[in-house]
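Take a look at the structure set out below.
Note that this complex is displayed minus one protein chain, with the remaining chains in position.
And then chain A:
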Amino acid sequence: MDTLLTLAGGFGALLDLKVLAFMIAGFLVGTFFGAMPGLTSVLAIALILPITYTIDVVPALVMCASIFMAGMYSGSITATTINIPGAPSSMMTAIEGHQLMKKGFGANALGHAALGSMIGGSIGALLLMAFLPLAAEISLLIRTPGKFSLVLFALVVIIIVDRGAIAKGVVATLLGVMFATVGIDVLQPIPRFNFGTETLVEGIDLMPIVIGAFAISEVLIQAQSWRSSTGVIDAETKDMKIRRRDFVPPLSEIRRIGALTYLKSAFIGYGIGILPGAGGSMAAFVTYATARSSSRYPEEYGKGSREGIAAAESGNNSMCGGAFVPMLMFGIPGDPTTAIVLGVLVINGLQPGPRLLENQADLIAPMFASLFISALVLIPLTLFLFGPYFVRIVSIPKGLLYSAIAVVALVGSYVATYSIFQMSLAVGFGVLAYVMRRQNYSTVSMLLGFILGPDLEEYLRRSLSLADGNPMVFLTSLDSLFFLLLTVLFAYMILIRGRRKPTVV
């Protein structure tokens, strides 16, 4: 009953005009960044992070949730219209959506993508609200050795998900861990790696790493691969007339796709969201492949299958709800977006874990409500209002766009702490991330290593301290053993079984 009242309070918080304005602004920013090829919702949230220092926690979290949902959906816009996915999670939608576009059903494809996103996103948000109390109960059962093994599990999975570059993933993660060790020790009041300076005693803030890794490095990457000042858009697409009524998918098509496809994709997407390192791309791929294998119309796939669009979009938007579970209950973000949201929580003095739901649920419930309302109301509303103009998004001059991003990133990193040092640090991390990205090192792994490194160290040292230095505690503690076995199982599934199976697209 208390949980229901808290959730109702969360929806009530959205009636505050200021909070509502942040949710809508966040959704529009997320839609723009998600739809624009080369920009992502991660970049949008990264640019928003410094601003969260100056606003209350509720509007900040509400805005992050709406950006997340919008970014996941809006990648389908350019995926359909010009066959360039605005976000990697819309790769599957591009396969089917653009085929429909070429046949003259572009608006219909966008409508199906929006409907799938709406259903999947809403179900994901509902599942998050329904199962978070249960996840909180479970998290209370996990003791310190188990927490160590859980964080280790998350880091191992994040590294091995990129099978082609595991050693580079390890390097990137360890680099993040190294940066995290700068400052006061996690257990004792001893400064580490400050090299005689007072500035480094406080450690490295999350903000310059996020701004550097996702904003400044992107500007540098774009500077290197510079071609033209505007995006690619052919004359036929540019002159295409899109009518709003065409966005509404006919009931016969929805029936043909079937409620089961939407539901199954939403549940799978949510489950994938809980896994660390999986993200929207994997959710879309798995749900698309599942729908294809059980489809009554498999021959339509690759030629403009509405079912394929519905499954992929339902799956990737539902993933948003699942991704919040490990971050909120264990402080383990599975992807960069939730990692930055975790940063927003920590900046505002909120500590992830079961106590968060017990003591400060009123602060995070509006975020759940924002996730739900963004999916249920803002996705279809945005399509209806702005759909006919979506195709023109890519016409915005990139020189203007990336100059503006550079200004927001740098001024943002200054205003967060009024520190020129933080600004310089952001540029330093930007250059590092640029080199890493050019050399195929994952900046996401570096970020997650930075965030999870201190937890890993603290739980390891506490566990060994409590067990008088006996490492067997990680095997004799049942929760720890469970996560260690889970790590081995995932390593087997991804590295060994995954290698045997040929990739199917």
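The definition used in the following text is that a contact is a pair of C-beta atoms (placed from the backbone, for glycine too) under 8 Å apart; a residue touches a chain by one contact, two chains touch by 3 or more; residues count from 1.
Definition applied: contacts and distances are computed from a predicted model.
Engineer: Which of "Cytochrome bo(3) ubiquinol oxidase subunit 3", "Small RNA 2'-O-methyltransferase", "Tripartite tricarboxylate transporter TctB family protein" or "DsbE family thiol:disulfide interchange protein" is the UniProt protein name of the chain not shown?
Structural biologist: "Tripartite tricarboxylate transporter TctB family protein"
Engineer: Looking beyond the chains shown, say which of A:L140, A:L260 or A:V411 touches the absent one.
Structural biologist: Touching the chain that is not displayed is residue A:V411.
Engineer: Consider the whole complex, including the chain that is not shown, and state which of A:L5, A:L187, A:A259 or A:L385 touches that chain.
Structural biologist: Only one listed residue reaches the unshown chain, and that is A:L187.
Engineer: One chain isn't shown here. Among A:L20, A:I51, A:I138 or A:V248, which residue touches it?
Structural biologist: Of these options, the touching residue for the absent chain is A:I51.
Engineer: Which residue, A:V201, A:V377, A:V427 or A:A491, contacts the hidden chain when the whole complex is considered?
Structural biologist: A:V427
Engineer: Since one chain has been left out of the picture, which residues of chain A touch it in the full complex?
Structural biologist: Touch set of chain A with respect to the missing chain: 51, 54-55, 167-168, 170-171, 174-175, 177-178, 181, 185, 187-188, 190, 192-193, 195, 216, 219-221, 223-226, 229, 397-400, 402-404, 406-408, 410-412, 414-415, 418, 420, 423-424, 427, 431, 434-436, 438-439, 457, 460-461, 464-465, 467-470.
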